[in-house]
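A single protein chain has been removed from this complex, and every other one stays in its place.
== chain A ==
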Amino acid sequence: MPGKRRRPTTEPKRTKKARGKTNEKKTNLLRLYIKVSIAQRAEQDSQEILNEGFQQLFNGQEPIESMLFRKDSFKKVWDSVNNDISDILLDMNHTAVESICQFVDKSHDVEESMVALPFHEIPTGLVFAGINTPDHDTQFAHIASKLKEETTTDNNRKQKNFVCLLQSKDCANIKNMLRTMIERFLANTPNALTTDLENDTTMANNEESEEDEEDDDDMIRSTERAATSYRLGGVAAKPSKCLPYDMKLLEGWYKHHQQRYANRPNLVIILQDFESFEPAILQDFFTICSEYRSRLPIICIMGIATSTEILHQSLNKSTIGLLRIEKFKLEQSGVWFNRVIEKIFLDSTSTLKFGPRPYKFLLDHFYLYDFSMTKVTASIKYALMHHFYGNPLSIFLPLLQMDEFDMTATLQQWMRSELINEHHITHIRMLGSFKNYIESLVETDSKKALRLLEDDDYLITEVIPSLLCDIKMYQKQFKMGFNLLVLLQAQFPSFSSLHKSKLMLLLEVLESKDGLGENIDMVRKLVSFVRKIDTEHVGRLLKEIRQLLQIYDDVNNSFLDQLSIWDKRYEQLMEADEAYNARMNKKAKKLEGMVLENEGSRHTETAKKVQNESLEHLKRKGTEASKIAMDIAEWCDKTLGHLLRSFTTLPLFELVYYTNIKLHEKSFASQPRASVQTALTQPQHYLNCPCCSIEKSDQIIASEHDTCILYKLYLECGRLINLYDWFVAFGCMIEREKRPKNKSLEENEVQARFIRSVAELQFLGFIKPTQRKTDHVIRLTWSNI
């Protein structure tokens, strides 16, 4: 293998480039189908991409500091978001993990209280962790680390355990499985003891069991032997009796370490992806473990993605009999998703928010594809990457973490140090939302508008901070409004049509262009329901609204004042005497005939007028309770409309809201086949050439690419394609080509080009050869996607 082992790029790069392309191709082809380049070549290459690929925008006129700042802020923002995301995961499963720990701790106590059985049951915890198995890695790693923890005062772990996390990929057969398990257990050896272990041979006889020490030793020796066996040859000692996959090895190791602990530490085996294990292996494994159960305190924890039934389907009864099963449920990823969305898109005021379309993309991909947390995380990360990588104005995003005063100070400093240059400012002025802002200012405060356009310092150091603070304020208000909406929705549990999950609600709010007002069906319905609530309900509602508003007391105090007035009125109503009530009842009877339509079933002018009049009438004449209810309804309507207005009305929202979706769709939900087919049927989509413009996609023009022509002919064929006929048709197209006069078309050129294109189509998977008929191919695709 002289050719292959060679390191090819020891020669300088330049010579390589100087060589003809075909030549280079040949060399690659003939000698190396795998090419290795070693790090030294970095020295030869000067044009290395620096700064992780971040580039100076504005055609290179962005200050380098500003670029570096973008890079750093991306790291910071992503880290904080990522922390949030994983914190939520840990927090979410806190109780479940806690109970798993308890189960492990208590497994022994239970055993002692039970009737002795002729075989040894392995305490087994089934952990249901949701259907998306790739996500389980983090969850099980967390469980494992929790179980491993030493006993300290602040965690209520009773004892330390030895833990080994097994995945099906490590366990192709029972031998492998045991070996991996034993290796991992031995890796658990506490630090303080490792030195002991190394000196094992010397202190072999000091410890209680000579044999065990030898086992340890054997293990080490046997691995050594693998490397040196040949050199040692016949001289080597007789092979040890303990192979690296012998359970006795584990037993010995365990006995050796056990005495250092007050109570016997458990050996916890976690089988992370139960479904992927080979059932036969597991049966053997459990049988072996059960045999050793009397000497080794083995506990099993199995991760299950489906349901308990899988256990019964894959293991036979005698094996299941060996397990003493308890079940634990981790929270499903849906819960996690809910909380992440809430945390990132509602609670936080300092990170990038998603606009309606990216948000919908996130929802759709989570619920309709795979329930995968990893994908959601990746999507969020990619959005951040895109924002910081491609948008020079992203430097303003981290400012949101500061208060207004700090913002001003920072911006002033940036202006001084020229981290912001005129391009930034121009870009800000070019933002759509900024334009709208100026236009709205022109009518009211034209001086300010002019100043904003002319005075850079004023814009950056004074207006931007206040605008950014407005955005922060808006986000707080938005959250409050959103929660109010949720609260109102929860008031009427019997109307299931009204009930929507928070995520969907958020989607609806984001999607509505003009914010939530009367124009959203749901809000209108809710408000009309509020109008009709009865007396007790009014009290309850008032209480709940008060609770909600108190959380957000920094947002708006006037709401609370309003609430107090209603409260007072309501108290009066409650304290009112019999006579008053009777009067009210009478009044209510009188008003029974009044209809309050809530469905928009009647749209005529008169109907509306009647409706309005009856509303007015009820306000004046209705019972006190209904008067309050009407007031509340009106207030809700107004407040929701105000609080949940669309983010697109805010100036500078582009800095904080991520609305681009194209990139995500391409990067995460790509359609390779469609793109190949587009390239073949409408090459001008990619090439943008003047010659190949066609109206219908089944037209064929001679100037198109050879493979495009062949593909279009292919589309007209049946199941089998006669290569010769195909060739003739292809040739006819090629003949129409414009060629230089002196170079006429040779037949074997057509043939060569035909062969090339057919090979390409086969390579792409559109056809395959067949034996059914000589020189025929089978057509494999039947529709354009």
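As a working rule, a residue touches a chain if its C-beta (ideal position, glycine included) is under 8 Å from a C-beta of that chain, and two chains touch if they have at least 3 such contacts; residues count from 1.
Everything that follows uses one rule, which is that contacts and distances are computed from a predicted model.
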item	value
Chain left out of the displayed complex - its UniProt protein name, from "Origin recognition complex subunit 2", "Cornichon", "Myb-like domain-containing protein" or "Cyclin-dependent kinase 8"	"Origin recognition complex subunit 2"
Listed residues A:374, A:483, A:512 or A:660, member touching the removed chain	A:374
From A:244, A:465 or A:683, residue that would touch the chain that is not displayed	A:683
